[in-house]
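Just one protein chain is left out here, and the rest sit where they should.
Presenting chain A:
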Amino acid sequence: MTDTGYDEWLAAIADGEGYYLACPDGHGSLPPRRSCPHCGAAELTEEPLPATGEVLTFTEVHVPAPNFADEAPYVTAVASFGPVRLTGVVRDLPADEVDLGTTVSVGVGENATTDERLVVFRPASE
(Lines give C-alpha, C1' and ligand atoms only; values in the text may rest on other atoms or scores of the structure.)
Protein backbone atom coordinates (compact mmCIF):
# COMPACT_ATOMS: atom_id res chain seq x y z
CA MET A 1 0.00 0.00 0.00
CA THR A 2 1.27 3.46 -0.81
CA ASP A 3 0.48 6.50 1.30
CA THR A 4 1.71 9.47 -0.66
CA GLY A 5 3.11 12.19 1.55
CA TYR A 6 3.47 9.98 4.60
CA ASP A 7 5.77 7.45 2.89
CA GLU A 8 8.08 10.21 1.62
CA TRP A 9 8.17 11.68 5.11
CA LEU A 10 9.18 8.34 6.67
CA ALA A 11 11.84 7.86 3.98
CA ALA A 12 13.25 11.28 4.75
CA ILE A 13 13.46 10.46 8.46
CA ALA A 14 15.19 7.18 7.62
CA ASP A 15 17.75 9.17 5.59
CA GLY A 16 18.37 11.49 8.52
CA GLU A 17 16.60 14.32 6.71
CA GLY A 18 13.35 14.43 8.66
CA TYR A 19 11.14 17.47 8.25
CA TYR A 20 7.90 18.96 9.47
CA LEU A 21 5.50 21.39 7.86
CA ALA A 22 5.48 24.99 9.04
CA CYS A 23 2.88 27.65 8.36
CA PRO A 24 3.69 31.39 8.13
CA ASP A 25 2.77 31.75 11.83
CA GLY A 26 5.29 29.07 12.82
CA HIS A 27 2.80 26.31 13.72
CA GLY A 28 4.16 22.83 13.07
CA SER A 29 2.34 19.84 11.62
CA LEU A 30 3.08 16.55 9.86
CA PRO A 31 2.37 15.40 6.31
CA PRO A 32 0.26 14.71 4.41
CA ARG A 33 -1.38 18.04 5.10
CA ARG A 34 -2.74 20.80 2.87
CA SER A 35 -3.45 23.38 5.56
CA CYS A 36 -2.22 24.24 9.03
CA PRO A 37 -4.37 22.42 11.63
CA HIS A 38 -3.87 25.30 14.06
CA CYS A 39 -4.72 28.35 11.96
CA GLY A 40 -5.86 27.07 8.58
CA ALA A 41 -3.09 28.70 6.56
CA ALA A 42 -2.54 26.93 3.25
CA GLU A 43 1.08 28.01 2.68
CA LEU A 44 3.13 25.22 4.24
CA THR A 45 6.87 24.82 3.90
CA GLU A 46 9.12 21.90 4.83
CA GLU A 47 11.43 22.70 7.74
CA PRO A 48 14.12 20.41 9.19
CA LEU A 49 13.00 18.28 12.13
CA PRO A 50 15.16 18.93 15.22
CA ALA A 51 17.74 16.17 15.72
CA THR A 52 16.54 15.25 19.20
CA GLY A 53 13.28 15.31 21.09
CA GLU A 54 12.07 14.95 24.64
CA VAL A 55 9.72 12.23 25.90
CA LEU A 56 6.45 13.81 27.10
CA THR A 57 4.67 10.60 28.06
CA PHE A 58 5.03 6.88 27.42
CA THR A 59 3.56 3.48 28.16
CA GLU A 60 4.81 -0.07 28.06
CA VAL A 61 2.13 -1.99 26.18
CA HIS A 62 1.73 -5.56 27.44
CA VAL A 63 -1.45 -6.44 25.55
CA PRO A 64 -0.77 -5.65 21.88
CA ALA A 65 -3.02 -5.52 18.87
CA PRO A 66 -2.34 -8.34 16.35
CA ASN A 67 -0.25 -5.99 14.23
CA PHE A 68 2.24 -5.73 17.12
CA ALA A 69 2.00 -9.33 18.37
CA ASP A 70 5.74 -9.99 17.97
CA GLU A 71 6.79 -6.71 19.60
CA ALA A 72 5.09 -6.95 23.00
CA PRO A 73 5.94 -5.79 25.51
CA TYR A 74 7.07 -2.58 23.85
CA VAL A 75 7.26 1.06 24.82
CA THR A 76 5.31 3.68 22.87
CA ALA A 77 6.06 7.32 23.58
CA VAL A 78 4.97 10.79 22.56
CA ALA A 79 8.00 13.06 22.20
CA SER A 80 8.28 16.74 21.37
CA PHE A 81 10.60 17.85 18.58
CA GLY A 82 10.43 21.62 18.63
CA PRO A 83 7.17 22.74 17.07
CA VAL A 84 5.85 19.20 16.48
CA ARG A 85 5.29 16.05 18.47
CA LEU A 86 5.76 12.51 17.22
CA THR A 87 4.51 9.18 18.49
CA GLY A 88 6.88 6.25 18.13
CA VAL A 89 8.17 2.98 19.53
CA VAL A 90 11.20 3.25 21.82
CA ARG A 91 14.06 0.88 20.97
CA ASP A 92 17.57 0.27 22.30
CA LEU A 93 16.55 1.49 25.74
CA PRO A 94 15.13 -0.75 28.49
CA ALA A 95 11.59 0.15 29.52
CA ASP A 96 12.66 1.00 33.06
CA GLU A 97 15.14 3.55 31.73
CA VAL A 98 12.55 5.51 29.77
CA ASP A 99 11.28 8.52 31.68
CA LEU A 100 9.57 11.83 31.15
CA GLY A 101 12.18 14.16 29.76
CA THR A 102 14.37 11.41 28.29
CA THR A 103 16.16 12.75 25.21
CA VAL A 104 15.64 10.65 22.09
CA SER A 105 16.52 10.76 18.42
CA VAL A 106 14.05 9.76 15.75
CA GLY A 107 14.55 7.13 13.09
CA VAL A 108 12.62 4.53 11.17
CA GLY A 109 12.39 0.85 12.02
CA GLU A 110 10.43 -2.17 10.94
CA ASN A 111 7.44 -3.61 12.71
CA ALA A 112 8.50 -7.21 13.44
CA THR A 113 4.96 -8.48 12.88
CA THR A 114 3.94 -6.67 9.72
CA ASP A 115 7.29 -5.55 8.24
CA GLU A 116 5.66 -2.12 7.98
CA ARG A 117 7.95 0.86 8.55
CA LEU A 118 7.39 2.77 11.75
CA VAL A 119 8.69 5.76 13.69
CA VAL A 120 11.32 4.66 16.22
CA PHE A 121 12.90 6.61 19.07
CA ARG A 122 16.37 5.72 20.32
CA PRO A 123 18.40 7.13 23.19
CA ALA A 124 20.22 10.22 21.93
CA SER A 125 23.97 10.19 22.44
CA GLU A 126 24.64 13.16 24.66
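Just so it is clear, contacts are C-beta pairs under 8 Å (C-beta built on N, C-alpha and C of every residue); 3 or more make two chains touch, one makes a residue touch a chain; residues count from 1.
Just so it is clear, contacts and distances are computed from a predicted model.
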item	value
From "Branched-chain amino acid ABC transporter permease", "Acetyl-CoA C-acetyltransferase", "Dihydroxyacetone kinase subunit L" or "Molybdenum cofactor biosynthesis protein MoaE", the hidden chain's UniProt protein name	"Acetyl-CoA C-acetyltransferase"
Sites on chain A contacted by the missing partner chain, in the whole complex	3, 6, 29-30, 37, 56-69, 71, 74, 76, 78, 84-89, 100, 111, 116, 118-119
